[in-house]
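Please read through the structure below; I'll follow up with questions.
The complex is shown incomplete by one protein chain, all other protein chains being positioned as in the whole.
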Amino acid sequence: MRKGRRRKLVLLGLYLLATAVLLLMISPYLYMLLQSLAPWREVDRVFIPSALSLQSYRWLLGGGLSTLPRPWLRAWGNTALVATTVTLSRVLVGALVGYALAVLSFRGKRAIQNFILFHMFYPGIILLVPTFLLVRAMGLYDTYLAMILPGLVSTWAIFMYANFFRSIPKEVVEAARMDGAGELRIIFQIMIPLARPVTAIVFLFLFMERWIELLWDMIVVRDPAKQTLNVLLATMFGPYGGYPGPLYAAGVLLTFPILVLFLLFSRRFVSGVSLIISS
Amino acid sequence: MRVLKAVFLGLLVLGLGAIAQVEITFWSAPNPSQEVFWRQMAEAYMATHPGVTITISPMPETPTSEAGILAAIAGGVAPTASENVFVGFGSELVKSKAIVPWNTFPEWEELVKARNISSTIKAWEFPDGNYYIIPMYVNAMLVAWRIDILRELGYERPPRTYSEVLALGERLKAKYPDKFLWLRSELEVPTWWQRWFDFFVFYYAASKGKPLITGNAITADDKAAVEVLRFFKTLRDKKLLITEPLAQGFEVGKTVMTVLGPWTFPWWKENYPELVYGKTFVLTPPPVPDWYPAEEPVYTFADAKGVVLYAQATAEQQKAMWDFIRWVLSDPEHDLAWVKVTGMLPARDDVGTNPLFTAYINEKEPALLPYAESITFAVPPIAHPQFVEIQERMGLECIYPVLTGELTPEKGWEAWKAAIKDLLK
Partner (left out) sequence: MKRQKELGGWLLASPYLLSAIVFFLIPLGWSLSLVFFDWNLISPTRIYVGLGNFREAVTSPRVYNAFVNTYKFMAIIVPGVLLASLCLALIVQHLPWLKQFYAVGFFLPYLASGVAIGLVVRGLLSYDSPLNEFLRQIFGSSPRWLRDPTWATLVISFMIVWKFSGYYALIFLAGLQGIPRELYEAAALDGAGPFTQFRKITLPLLYPAFYTVLVLAVGLCFGIFTEPYVLTGGGPRFSTHTWQLEIYYQAFERFRAGYGATVAVLNAVATFVSVLLIRRVVESWGAKRGFR
């Protein structure tokens, strides 16, 4: 009896600890949300506002009298556009190339695999300046394409899909081939549906990564109408120091979609995590 | 038949008009009121000049407007013209052959006369004899005081010398221990352009306007500079100067002194209507060292910027822009609109004398009077093309170590001079 009670107390303590730590971990998000809904005189002066106010959101979307509105909503749209396009492309190419490397055999496959490894581990930072110069030379400076084109492929995605497809028994593919299916049908009707857990993980991670990208987008786009929300927020960090409320609102716009996305897909995410770990 | 002819002629005219349409772009400063001004001007101009399309957009302001302009030039997407360029940046642009002179246009002398800038323009001549920048405004920096709080402390007028300021500070802390004299969180950050609004202001006041750098030599008044640094350090030690980030200071009465440019007034009008000139705040030139004679005028720093024309634009675009700028600047009513919209004083010889301006200022913007009076004693920014490093090192090697006590004011000043030796070649 005493042992059982002791165990219950330990468990209770553990859950209290876990919850406290959890709250600590997500407290910045809560702070951001609360401050974005606080009346301006109270922003950053109190932890919990005395009353909720939409002043910051209204200002963010409509602008004040002495300031012209920055295109915050548009920036959010830009982020969504760029992140979605790039991630879809990365997932698709990842699946196609992953399939080719895992299932098919052809001359030069080895070379391509080694090349991909080289690419994956090559320090990207060295390529930053030359890629910028390349984009500029292509006449793409300050365009959406500048944010999208260089990132259409992810070696990590290829790696993940290749790994996964390798684990699928060869019989599955062979059976489909005997049924007369062409490669594309095999890929789209069999392999990709099988790879759902991988797709979920790859998509979630790549999307999140692209969503919060800062450096590249800051370098290649100058026009505020085309900037992503992350970049816009970074550029407004200093100048709008006197208007923290709307900045918090922008932060909420930037952060919460990803949080919601991950929470919605948390089941798939958790089941797929082991896949990442094993890589 | 007649209808067809008319339609054909109409289409021809439209077509020709389309071909003859020149498109020019103008970047306004990252200050919303300035953008508003230029948009008004562009709309009015386009209404009477159908052959040209002018697009106004605000220039990027991060990391700095200068870097934004350079980035656009580097990316091949520079505008036809922009404002917000001061002599130092202008010399950097000239060095990279990125801008072209205005005075090579035939109507140059005409404009100088029409806008009444023959005296003002002298300071903007470049070493090669050309004028690459047409000044838009000259903003002398003044110091604002919360006279309402000063009155509570027994002061009828603001302090003039450093000792008087310190005495005020003591009384302030005695009555309001949580208040500060001056909030200047950027003083400890080496951002180059912030020096304009703290060190330069006090230095030019203490040194009677002695230039820091002339050509490639340091011509600063060392005694004055060290005095200013010592003043900052003393203020900070006595907790009168707060150098940490604080959201609101002067506007909410948490501090009683601040360095102010006239562009702040439109923003105050909207967000802090309780700040009324004469009642809540007053303006004075910067405080000076104790040994500064009381009868002599006090100099200050002037943020002075103007319009430049970019080399990347075609000859046709440049001509069209010249015509637009000429039109804007030749009419004093436009400069009056500038005052009304931006709250800043245009760079003209007659700002203090032309009744067009004085009437408006006296009636609607009395706070601008002290600014108008200070223009003669205002020193423009450093003209050296390496201005970024020069001013950055001032913060890094001199101001921060002095404020944190690492270096004495004398040593700090020497440190800065030593640190920029390699730049002045």
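Residue numbering begins at 1 within each chain, and the chains themselves are lettered A and B in the order written.
Definition applied: a residue touches a chain if its C-beta (ideal position, glycine included) is under 8 Å from a C-beta of that chain, and two chains touch if they have at least 3 such contacts.
From a predicted model like this one, the values you see are computed outputs, not experimental measurements.
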item	value
Residue among A:Leu9, A:Leu52 or A:Leu128 touching the omitted chain	A:Leu128
Residue in contact with the excluded chain [from B:Gln34, B:Ser207 or B:Thr243]	B:Thr243
Chain B residues touching the omitted chain (full complex)	63, 67, 70-71, 73-74, 95-98, 188-191, 242-247, 254, 388, 396, 400
Chain A residues that touch the omitted chain in the full complex	11, 14-15, 17-18, 21-22, 25-26, 28-29, 31-32, 35, 43-47, 93, 96-97, 99-101, 104-109, 112, 115-116, 119, 122-123, 125-134, 149-150, 152-153, 158, 183, 208, 211-212, 214-215, 219, 230, 233-234, 237, 244, 247-248, 251, 254-255, 258-259, 262-263, 266-267, 269-270, 273-274, 277
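The definition used in the following text is that only the chains that are shown with their structure count from here on.
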item	value
Parts of chain B lying in touch with chain A, wherever the complex brings them together	30, 32-33, 35-36, 58, 60-62, 68, 71-72, 74-77, 245, 247-248, 266-267, 269-271
For the chain A and chain B complex, residues of the former touching the latter	43-45, 64-68, 136, 139, 141-142, 222, 224, 234-236, 238-239, 241-242, 244
